[in-house]
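Shown here: the complex without one of its protein chains, the others still in place.
Showing chain A:
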Amino acid sequence: MLCPNLLQNMKTALAKQKATALVTITSHFDPMFIGKKFLVWEDGHFNNEPELEIIYASFKDLYLSLIQKQKTKCIRSMINEQEVECFVEIYLPRPQLIIAGGGHVCEPVVQMASLLGYYITVVDDRSEFARKERFPLADEVICAGYLDYFQKCPLTNHTWILLLTRGHQFDVMSLQELLKRMETPAYIGMIGSRRRIAGVFEQLKQEFPATAFDSIYTPVGLDIGAESPAEIAVSIFAEMLMVKNNKSGDSLSQETRHLAKLGFRGGKSE
């Protein structure tokens, strides 16, 4: 059953950046089990009732594989030759967005990031820019050198990074530090013109293996002709969602446009 200490355990784990599976028994040969819940993490589990242990133990590998794939799913399996069905919901920690550079593009980026539910960190090496009053919606505003910050900041596969500093050399410096780290963030977006970026990549290729560039998106954003800071923010978040959801970034109407012309029965003749 849903109970306060189950939810509290879940929230504590998420705050520690741990993906959590909430398991609900949705079908069981003994009706007393239906609706009972427990939690599973990659490094352990939690439940209130000892009789649920057998279900956890029987399905353990399935739970762990769903956590790894970040996939919510209803699963069925046999226990003592009887079918048991569990609904496994994966709750992911709140993703963190680190924005390097508190300039004019950063402002709408913070606003939109707040709407989308990110934990927002703004970093700038200038104290007049790294002010909380400039970014009331940010969770933290840090005044630090980019090199120092990116050497030590926590990185997980739920960390998203935008390099939007005032000078291309600062973006490149930050990128080099990030590439040296063992941990790989979900996404690194770097602003800049195609011409300048080509030069940077020539230089980085000699230092890092080709696979190091897989999570780097530069120039940042989708090709929607964004010019103003707000438009650039839209283009950046559109790209980040595309990456997160592993989608094409094409217009949804593209596939159906020709069908619409044939009529809404999908072109079937009757």
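Note that contacts are C-beta pairs under 8 Å (C-beta built on N, C-alpha and C of every residue); 3 or more make two chains touch, one makes a residue touch a chain; residues count from 1.
Everything below uses one rule, namely that contacts and distances are computed from a predicted model.
Engineer: Of the options "NitT/TauT family transport system permease protein", "L-lactate dehydrogenase complex protein LldF", "XdhC- CoxI domain-containing protein" or "YdbS-like PH domain-containing protein", which is the UniProt protein name for the chain that has been left out of view?
Structural biologist: The record names the chain that does not appear here as "XdhC- CoxI domain-containing protein".
Engineer: Using the touch definition from the top, which of A:Lys73, A:Lys152 or A:Arg257 touches the missing chain?
Structural biologist: Considering the complete complex, A:Lys73 is the one touching the chain left out.
Engineer: Thinking of the whole complex, not just what is shown, which of A:Asn9, A:Thr26, A:Gln111 or A:Asn157 touches the missing chain?
Structural biologist: Looking across A:Asn9, A:Thr26, A:Gln111 or A:Asn157, the contact with the absent chain belongs to A:Thr26.
Engineer: Among A:Cys3, A:Leu115 or A:Leu252, which one is in touch with the chain left out?
Structural biologist: Answering carefully, the residue with contact to the hidden chain is A:Cys3.
Engineer: Provide the residue numbers of chain A that touch the chain removed from this figure.
Structural biologist: 1-4, 7, 10-11, 14, 24, 26-27, 31, 34-35, 72-74, 87, 89, 91, 117, 264
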